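The other protein chains are all here in position, but one chain of the complex has been omitted.
Think of it as A and B in the order they're written, each chain with its own count starting at 1.
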Amino acid sequence: MQALEVTDLTVAYQEKPVLWDIDLDVPEGILMAIVGPNGAGKTTLIKSILGLITPAAGNVLIYGKSYAAQRHLVGYVPQRGSVDWDFPTSVLDVVLMGRYGALGWFKRPSAADRQLAYDALEKVGMVDYASRQISQLSGGQQQRTFLARALVQDAKLYFMDEPFQGVDATTERAIIEILQNLREQGKTVIAVHHDLQTVQEYFDWVTLLNVRRIASGPVAEAFTPEKLRQAYGGRIAFLKEEKAAGD
Amino acid sequence: MSASTEILLIAIVTAVACAIPGVFLVLRQMAMMSDAISHTVLLGIVLGFFAFQSLDSPWLIPAAAIMGVITVFLVEMFVNTRLVKEDAAIGIVFPALFSIAVILISRYASGVHLDSDAVLLGQLEFAFFDRSQLFGLDIAHALKVMGIILILNVILLLLFYKELKISTFDAGLAAALGFSPVLIHYGLMMMVSITAVGAFDAVGSILVVALMIAPAATGWLFTDRLDRMLIYAVVAAVLSAVGGFAMAIWFDTNMGGSMATMCGVVFIIALLTAPDRGLIAVALRRMRQRWEFSQTMLAIHLLNHEGTDAEEDECRVDHLWEHLRWQPDFAEQVIRYAEGHGVVRRQRGILNLTDEGRAIAEKAMVR
Partner (left out) sequence: MDLFLELFTDYTLRTVALGTAVLGIVSGALGTYAVLRRQSLLGDAMSHAALPGVVLAFIITGSREPLVLLIGAGIAGIIGTLFMLLITRYTRIREDSALGIILSVFFGFGLILLQVVERLGLPNRAGLNVFLFGQAATLLFRDVVLMAIISLLVISIVILFWKEFKLLSFDSDFGASIGFNMVWLDILLISLLVVAIVIGLQAVGVVLMSAMIVAPAAAARQWTDSLSIMMILSAIFGAISGISGAIISSTGAGLSTGPVVVLVISTIVLFSVLFATKRGVVWSWYSRLRRQRMLILESVLNNMLKLAEQHDDPTHPHALVVLEAMNHGQGGVKNTLSELIKRGWVVQIDPTHFSLTAAGIEEAETFLLQNN
């Protein structure tokens, strides 16, 4: 069964199309990058799959059922910049939010939930920072915190919006290792990515997006200079095309 | 001049004088600064009163206006500590200064005409009795003050139009061109403060906010261009002043409150009826666009599945609504709309794009 099936998804802001008729089939157990120029609708695609934006048309299936029915199978890492990191809360508290979905309305996290949160922090190498206030974290540590929160969701399909944005090289390595780990457990990760240089190294599938779907499939098939030119127009640097072609 | 003509004139002059700096406050997203300044200048007025022992001193206005600039400065100081966000900083600084003023008045200046109603509402209806001389003419003091402030605002606007415009729309460019954004910012704040002090006396602190923001926002609903926006804002200000005056006479109510209400009425009328950006125009356009948009959506859907294996299924007339998640009725209507515009053809239960439809779809997808 496909982890994710998107059919004919169209999203418009005030009748201005942001995504036109997107079709996507994502098999289980892969790491997929969503790539495209600024304003291509990458974040919008993720948000409309997650039901945060109501699409004008189209359908989204997660393991064969609607998102509302399969919510518990999905984990989400929003863009790091989308929250106020000066919010008075601790790293552990943020990670615990990953358990809120399983808890449902009104129930408070238990000791078991706390243990799960510590385990997730251990995996991202942040266990020493559990009681740290979140404003004292570096960019990389913030991203690791968000990743830990997604890990405690214990999902099968993960959506991550720019998980490498503004992180140091060590964190980038650590994160990609965690993502590859997830893949080995048969989980699926879909990440918005904007560093074309590392797509081939990190991911095994790729979707090229620019308002419509330019290409989607295994990196070897979909990540071609011709498709990239289609997605980026004239805006892509020559060097990057060469690299993509050379591999 | 009769009393009522003169009061009307004061109302118009005040409204126009407020609308000019108001335009820049609205464009720079600093509208709430007018709320803060219009309150804190009261402290300036009170302190000025203590210093000059009179509310008629010509120095009172600039002295009180400095308190407006101090307000802005204090808010920025708070924000710069990074301990308090800007909205909270405004919400802390101005009530504090305003409270000091109110307490000082009730303790030490209760004889003066600075009671709480006057503070909030002003006393335009009594402005006629406070006379003043200008070039040998006997006119209302408020008219003289607001006239001078209006002229000052117009002169400053004409002198610094280019600087204000560039720094409002592109602060980076303004800095690169050598205009100090800080200087322009504080200059504008001084202009707002002086206008607020002058208008405060006539119309009270809350109405100053209405006069600065509502006409400017009204103007912005009509145009993208700064020069036109200024003109529309002035027109809205005059309409609000005249309307407020009429309403006050008609219902025999307070002039300040009536003008504030009319500012709101003028704004709401513009909000509903402004061409292109008014709510009615937006709703109509959306209704029209909905059909066009749906037609384009249909065309793109057909184009994407043209000649693919799934074509049979994806482009069937009776299955289409499922794929696009439309209501069946709505899908049928869109298809008819598209047929009527020569975008699609039905053939044996399958929809095909015409050449024109293909062109529409391709054009929509090219950015």
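Here is the rule we use: a residue touches a chain if its C-beta (ideal position, glycine included) is under 8 Å from a C-beta of that chain, and two chains touch if they have at least 3 such contacts.
Fair warning: this is a prediction, and the values are worked out from it, not measured in the lab.
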Shown chains touched by the chain that is not drawn here: A, B
Of B:Lys165, B:His185, B:Arg277 or B:Arg290, the one touching the omitted chain in the full complex: B:Arg277
Hidden partner chain, touching residue among B:Leu207, B:Ala237 or B:Ala361: B:Leu207
Omitted-chain contact residue, chosen from A:Gln2, A:Asn59 or A:Thr89: A:Thr89
Candidate in contact with the missing chain, chosen from A:Gly29, A:Gly101, A:Gly139 or A:Pro225: A:Gly101
Hidden partner interface residues of subunit B, rising order: 26, 29-32, 34-35, 78, 81, 83-85, 87-88, 90-92, 95-96, 98-100, 102-103, 106-107, 110, 116, 120-121, 206-207, 209-210, 212-214, 216-217, 220-221, 251-254, 256-261, 263-264, 267, 271, 277-279, 282
Hidden partner chain, residues of subunit A it touches: 47, 50-52, 68, 71, 74, 76, 78, 82-84, 87-90, 94, 97, 100-101, 103, 105-109, 133, 135, 149, 153
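Basically, only the chains that are shown with their structure count from here on.
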Subunit A and subunit B, separation of their C-alpha mean positions in angstrom: 39
Touching residues on subunit A, where the partner in the complex is subunit B: 7-8, 10, 12, 14-15, 17, 20-21, 23, 55-59, 210-212
Interfacial residue positions of subunit B with respect to subunit A in the complex: 285-286, 289-290, 293, 296-297, 300-301, 304, 314, 322-326, 364-365, 367
